[in-house]
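Submitted below is the structure of interest, expressed as structure tokens.
A protein chain is absent from this complex, but the other protein chains hold their places.
Let's look at subunit A:
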Amino acid sequence: MFHYLFPPLSIGLGLQLFLCELAYVRTKNLAWEAAARFWTRVFAVNFALGVATGLVMEFEFGTNWAAYSRFVGDVFGSALAAEGIFAFFLESGFLAVLVFGWDRVGPMMHLFSTLMVFLGSVFSAVWIVVANSWQQTPAGYHIVWHDVQGEMMPRAEVTDFWAMVFNPSSVDRLTHTVIGALVLGAFFVASVSSFYLLKKRHEDVAKRCLSIALPTALLFTFLAALTGHDSAKKLVETQPAKLGAIEAHFHTTDEPTGLYVFGWPDAEEETVHYGLQIPYLLSLMVYSDLTTPVPGLDQIPSSEHPPVWLPFQTFHLMVAMGTLMIAVAILGCWFWYRGTFERQRWLMWIIVLMPLAAMTANQAGWVTAEVGRQPWVVYPSVQDGVEMMGMRTADGLSESVTAEQVLSSIILFGIIYSLLFAVWVFVLNHKIQHGPETVEELEQHHRLHSKESLARAMGHRGTSYSSMMDEETR
């Protein structure tokens, strides 16, 4: 979950960065360059933490989930390796050009690098969500029993790679996840820009960024709602237990099913306290008609019930945040279109806080998906009428690792991650307080830079220049 703070922001900021640079390349306006340079610095801080924490995730499968890794390595490993080869190298290679290459490559090459970094982060999401979706709705595999020193042990092996990649839930979940990240990026940029406008700082750059961030926020919040709806609709076939849990739908009835707007589900008593239910709505959303009842948790053996309270709340939190974001995006775009945006200080303050809502929605969605699939780490599936074996989360642990080791690593990483989080907030705040360069500063920078290349061409090693630059960076 801590790792998941960073990749969505990287994906979302990547797109905003690309759009800023595209505007710069087309208009040659230095304010756009200042914006792009500024977001690059923010992006770099976030990206470093994403890589650092992602590294842990990559190896955790082996360290903590050895039994799981042996069971699914044949399937899951290939997605992870594909991520490394197709996404990480692309991302990290061009990130170098993006962050350090401003004065070394031309604007077109720089724009291209930005696009590659953005694509790399999307590819990364593709393979991770594919691997995760396969756990939710496995396909394209069969179970083979291997003789391991006298004992037969099952293993999932790929039979059809593309069926594995395009398993029933991967496309829906992928689009929803990536769009969620794009929403976050758009609101992040809108938030910092609104903050600058409120404080009357860097106004030119801030206005330009808002003209990109507000429309993209509107577009992606709508798309997020649409794709989210598609994902949820599929659940009735693929993971009815998860659907039952996120709606706290304990009992199947003959009547059409209603939808809770909020509530306090109680799994012991199998009821929802303080709930507000809109009749017919769940049936309408799932089956697009008002009559068919939706199966509830009582259709599923109780040993296979996921926890109810947590996914119910996180799911509803995500939907609530999504609705809020749509409303704010509409208002923002409306006032922007009318040209009165800067007079709506209340709205600007709300937009300043919106990244929190977007981040909450992203996190809550992930928790819903992951807790909703319990107790399974790999869902059992039916292929061509044959029921395939799944794997329970509890069976996926490493046998040779002791509880003390796990506890100490959790404590260790708890401390490291809290420190990292604090430093991340601190540095991000520092960057934002500092803000983008002014157009004059950039002009001076370009003058100095061309002077230095001139000096280099004439055979002088510009030591005086580098010490001057040194002073400037301080």
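Following the convention adopted for this analysis, a residue touches a chain if its C-beta (ideal position, glycine included) is under 8 Å from a C-beta of that chain, and two chains touch if they have at least 3 such contacts; residues count from 1.
Quick note on the criterion: contacts and distances are computed from a predicted model.
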Problem - Protein that the absent chain corresponds to, by UniProt name, given "Sugar ABC transporter permease", "Electron transfer flavoprotein subunit alpha/FixB family protein", "Aspartyl/glutamyl-tRNA(Asn/Gln) amidotransferase subunit B" or "Cytochrome bd-I ubiquinol oxidase subunit 2" - result: "Cytochrome bd-I ubiquinol oxidase subunit 2"
Handout entry: Residue of A:53, A:114, A:191 or A:239 in touch with the missing chain, whole complex considered
Key = A:53
Practice task
Could you tell which one of A:22, A:44 or A:285 touches the chain left off the display?
Solution key: A:44
Exercise for the section: Just name the one of A:93, A:107, A:240 or A:435 that touches the chain not displayed here. Expected result: A:93
Exercise for the section: May I ask you to list the residues on subunit A that touch the chain which is not drawn? Expected result: 37, 40-41, 44-45, 48-49, 51-56, 58-59, 61-67, 69-70, 72-78, 80-86, 88-90, 92-97, 99-105, 144, 148-149, 151, 153, 157-159, 161, 398-401, 405, 408-409, 412-413, 416, 420, 423, 427, 430-431, 437, 445, 461, 463, 466-467, 469-470, 472-474
